[in-house]
Structures are given as C-alpha cells and as structure tokens.
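As you look at this complex, bear in mind that one protein chain is not there, while each of the others sits in place.
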Amino acid sequence: MATVDLKDVKKVYPSGVEAVKGVSIAIPDKELCVLVGPSGCGKSTLLRMIAGLETISAGTVAIDGKVVNAIGPTERDIAMVFQNYALYPHMKVYDNMAYGLRNRGTPKDEIDSRVRSTAKVLELSALLDRRPRELSGGQRQRVAMGRAIVRNPKVFLFDEPLSNLDAKLRGQMRVEIKNLQRTLGVTSVYVTHDQLEAMTLADILVVMNAGLVEQTGAPLDVYEKPASIFVASFIGAPPMNLLALTGSSSGPMLADGTAIGFAARETPAVTLGFRPEDADVTFNAEALPGALVLPATVEAVEPVGAESFLHCVAAGSRIIVRVSGRATAKPGDQLRVVAKAEKLHWFDQAGKRVD
Amino acid sequence: MIGQSPLRTFIAHAVLILGILIVGFPIYYTFVASTHTLQTILRPPLPLLPGGQLWNNYSEALFGGIGRIGGVSVGQLLLNTTIMALGVAVGKICISILSAYAIVFFRFPLRMTFFWLIFITLMLPVEVRILPTYKVMVDLGMIDTYAGLIIPLIASATATLLFRQFFMTIPGELVEAARVDGAGPWRFFIDILLPVSRTNIAALFVILFIYGWTQYLWPLLVTNSNDMNTIVIALRKMVSFADADTEWHLVMVTAMLAIVPPILVVVLMQRWFVRGLVESEK
C-alpha cells in the first residue's frame, strides 16, 4: 500500500541538541522496519517525525512517494500504537476504536462494521463495552492495536508497544503483531530497545546509535556481520565477546601479551570478537591450528536448562561461552576457550568492521 | 496491621464521639433553637431537645410578614446566595479551565508572562485591596448587581493552577493519540479533556460553591440594598445583641437555612469534595 522513505532526516531541538543527525532509510511496501537502539539514540524522535508529531529540521519524509514534511498527523494517514497505549480513559473500548473514524467523518454503519470486525480479529468482541481501566495490560495493548488497525491506514507506527507487558505476554504479542502485520500487509515502523524483539519482528533492521544509523539490513545479516563494535555488542544476548589487540611486528597480540597464533587481515584490526555460541571449551592441551585458543579461568557457571553460560576470565577480559546442556566445568577450573577462525569478527580503530 | 487492645479502640471511639459532639453541637443547638418560641430562647438555658415550634417558626420565617428582614423575603436571600455561589463556581471553573488549557497545551508568545500575571493574583486576596476594588466596582456601576457579586471573584489563580497541574499530568501520548486520530484542538478539549477532568471539575465545584456561599466581606461591600444581600449578610443584620428585639427564633431558622444547603452539598458530594480538597491543595 505504501512505501516510507527517509532522506537525510535531521532533528535539532531549539536548545541546540541534535537528536537525529541525518538518517536515510527506505522501507519497501508491506515490510516491517524495526528501529532499535539504546535509549536516547533518536529512534523515538525519528518515529515521531514520521508520525508528524515532531517537526522535521532537515531532510524529507515521504509516504507513498509523497513528501509529507509539511502536513499534520491527521492527513498523513498513519496510525500509531503508543508505549503507554494512550487509550482515552473515559471512553469504552468501542469508542476508543471508533474515535478516529468519527473524526474523519466515516459513516456510522461503516464505523460499526469496521470496529466489530477488527475486534473479532483481535478477540476483543466481548470487551467492547468496557473502559480501559477495566482491562488487563495485554487487553489494553490489543485495544491500542485495534485502534490503529481499524483505521486501515497506509502506515503503522509502533512506539515500544510491548515494553509494559510481562515477559510471557510480550512473547505472545510479538508473534501476534508479526502475523497481523503480514496478513494486513501494512508497511510498519516499529521502535524498540529490545534486541530480541527487533530480531524476531524485523524485515529490515535498523540499528541506531547517537542519532545515526549504525547498520541497516535483514536481521540475520546484521547478526552475522555486525558493521561495528556497537552493533556487535548491542545485537545478540549475551553480547559478543570482545578482546582488545595490540599490534607488534610479530603480529597482533592480546592485551596481556598472549599471541593469538595467526595473523589478522591486511588492515590493522584493534578489536577481536566472537559470539558466545561460536566458542567451545576444552580441557585438553593439544594444538588446534586455524583456531583462536585462549587459556581461561571459569568464574561462574549459569545453567539455564538447555544451555549453560560459562563466565570466564581470559587475557584479562571477561568472556562468556555458551555450551549446550549441562556444563562440566566448575568455578575455578582452568581450561581453554576455542573459537574457529571463520567465526571471528575484526574491528578497526574506529570500531568499524574489517573483512 | 498491628493489633491494638480493645481499650485503645474504645478510647479512639470515645474521643471521636466527643469530637463530633463539639463539632456538631453548635449546629444541633441552632436547630433546637429554631424549634422553640422566642420566650423559651430568651430564658436560658435552652432545652437540649427540639421544641414544638418547628412548623410555626419555619413557616413564619419563610412566608410570614415578620420574617422579612428589611422587606426582603428569606426566599429572595436564598436565591441571591444561590446565584452568587453557582455563579462563582461555574464562572471560575469555565474561566480557569480555558486559561489552563491555553497555558498547558499551546505555545504562544508571552505565554509565561500571562501565567505569572495570573499566578501573582494568588497573593492578592480581596481583603488586602478592599477600598480600591470597591472603587472600581463603583466606577463600573456594578454595586448591587449579581455581576458585581460574582465577576470579581471568578478570576482567581487557584482554580487555574489546579487545572494546570492536572493537565500537566495528562500523558503527552494521549494528546498525540488524539492528533493522530484527527482531533483538532477544540475537539480534543471537548471530547477528551473535559470528560477526563470531570472528577476534578466536580471536586472544584463543591469547593467553589462553598467558597461562594460563605463569602462575607465582598457581598458586604458591594451590596447596599437589602434585596441584593446574601443570606449571610442578612443574618448579620438581623442580629443585634444589645437589643432585646432580636427575634432569635427566626434568626435561628434563617441560620439553619443558611447553613443547610452548603452542608448538604458537602455531605452529598463528599467523595469528590474530599478528594478534590486534599489532592488539589498539595
């Protein structure tokens, strides 16, 4: 139904604070784009500029090919799901959903049929006569969704819609939102600070930091090839293990002087990383060519059931290794952490990926 | 909950009942006095139980010729007072809710100047500017008019500040949701803000109604003619302690009529009143 195109969008507040420093994103029709980043990275501001709730300091926002910088939220034909749902507390569920349609002069019987069919999809039919305060958190969340869906807008905007739900419900709603979005085929922009939510929901993942885009791409591409140290440590839980390198004539070494056994790429990398699941531990001392081998001491073992996390100290840094099932290592054990060379990530002085 | 001995509970109830006796006694005794003949009242002590003159006294005060004070019926006085109390309450709510709306939800030049202009009036109660305000009223020809009784009292900072405070607690997301839903400023005010504020409005209404009803200095100043008096002022005029002619039984009836309506308002709307009072002033 619509594409969303951001071209070099900037937001400068009157106080001089630059919240968004030039962001360009192209979202194809029917796709769900997730903006993820730590708080204060500008993702919410960006979303609100797409919504028309914040003025755009520079650059353009286009919906369906038409630049909408100058028009208000009402005319942009968007719908938004807010973090705190922003349900009108004095209106019943039905009226909450109907309000936007009424303001647009939709005929009464059409409003009725649309509200009722949307309610059915979201399993809200029995709750139409309730007021928001009589609903559970999950139900409120659905109403907020319903209020957006019923309008049948060109674009859905989600501002951390699941952050007020408990973990279990969040998981359920995540799947539900994904399904709904796919069924309805409405282009969507979704803001969250939760990387798991971002990974699972996104067609296009946009990782933001300090007002800039760090990386854009399909979630698994971003996961497998993080473009920077920031993305590497933000996406994935537990985060990627990072080890500082010091260059020397004989090749790169770890900070404590351990030689890593093989040369890095041509470009001088200063940081080496590997994901917890890409490493293994061994008590044997045999040589393993073509792999990074780190002598390490186990500090703590966290069993989570299907897997266990070993917190170790190696070369003066803390690293985490994921082993499947029950871990045999105990705190205090000396062992070796092994990561295959092709699973290593290299980053340069500026924190950018080196391939 | 920490348990307490039955004795302490008993003491608590005893103290409360004693408190209620002290608090209620003057009102109760006024009622008792309003049901006795003048002769009984003039020979203290007055019995503790109501007498048999209830009907006589009240009908005399309400409809009888003697019950008129300065040629004005009690009905007229009650009407004046009601108009004033309602006028002050409604006027103040309307004016201050609009001002607060403008201050909180719009950005316009001199916004903060206006806010401070209103805010400072907190510090200028009628009592400290009696004469000049009176002079303004004379100049505007507002002596002995309902407008004169009401208008100068409806612009006070308190109500504006209360609404401002409340509006600032309304989440910004709600305002934005309404914008996305296509509601303009006026629609937002009518459809969302007013309904959301209705408990605050109810609470403020009670407080302001009482405020208007119990005004003393202001009606004393701006009403010269007896038929514009409020019942409180008229009551004061009926009483003359040096003079044995005071018709105490009728004074007491009038006093009852003057205190029962606001008490009813407070008691019946207690829920809103208490909440409004305690929450708003904090």
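The letters A and B name the chains in turn, as written, and every chain counts its residues from 1.
Keep this in mind: a contact is a pair of C-beta atoms (placed from the backbone, for glycine too) under 8 Å apart; a residue touches a chain by one contact, two chains touch by 3 or more.
Keep this in mind: contacts and distances are computed from a predicted model.
S.K.: Given the options "GntR family transcriptional regulator", "sn-glycerol-3-phosphate transport system permease protein UgpA", "Cytochrome (Ubi)quinol oxidase subunit III" or "Multicomponent Na+:H+ antiporter subunit B", which would UniProt use as the protein name of the unshown chain?
M.R.: According to UniProt, the chain not displayed is called "sn-glycerol-3-phosphate transport system permease protein UgpA".
S.K.: Given the contact rule set out at the top, which of the displayed chains would the hidden chain touch in the full complex?
M.R.: B
S.K.: Can you work out which residue in B:I210, B:M228 or B:L250 touches the chain that's missing from view?
M.R.: Final answer for the missing-chain contact: B:I210.
S.K.: Just one of B:L149, B:I192 or B:L235 touches the chain that is missing; which is it?
M.R.: That would be B:L235, which touches the missing chain.
S.K.: On chain B, what residues meet the omitted chain?
M.R.: 1-2, 4, 8-9, 11-13, 15-16, 19-20, 22-24, 26-27, 29-30, 33, 41-46, 95-96, 98-99, 102-103, 114, 117-118, 121-125, 127-136, 140, 151-152, 154-155, 160, 210, 213-217, 220-221, 232, 235-236, 239, 241, 244, 248, 251-252, 255, 258-259, 262-263, 265-267, 270, 273-274, 277-278, 281-282
Going forward, only the chains that are shown with their structure count from here on.
S.K.: Taking the mean of the CA coordinates per chain, how far is chain A from chain B in Å?
M.R.: Result: the chain centres lie 57 Å from each other.
S.K.: So in the complex, the part of chain B that touches chain A is made up of which residues?
M.R.: These residues of chain B touch chain A: 171, 173-174, 176-183, 187, 191-192, 195-196, 198.
S.K.: Note which residues of chain A are touching chain B in the complex, please.
M.R.: Spelled out, the residues of chain A in touch with chain B are 48, 51-53, 72-74, 78-80, 82-91, 99-100, 103-104, 147.
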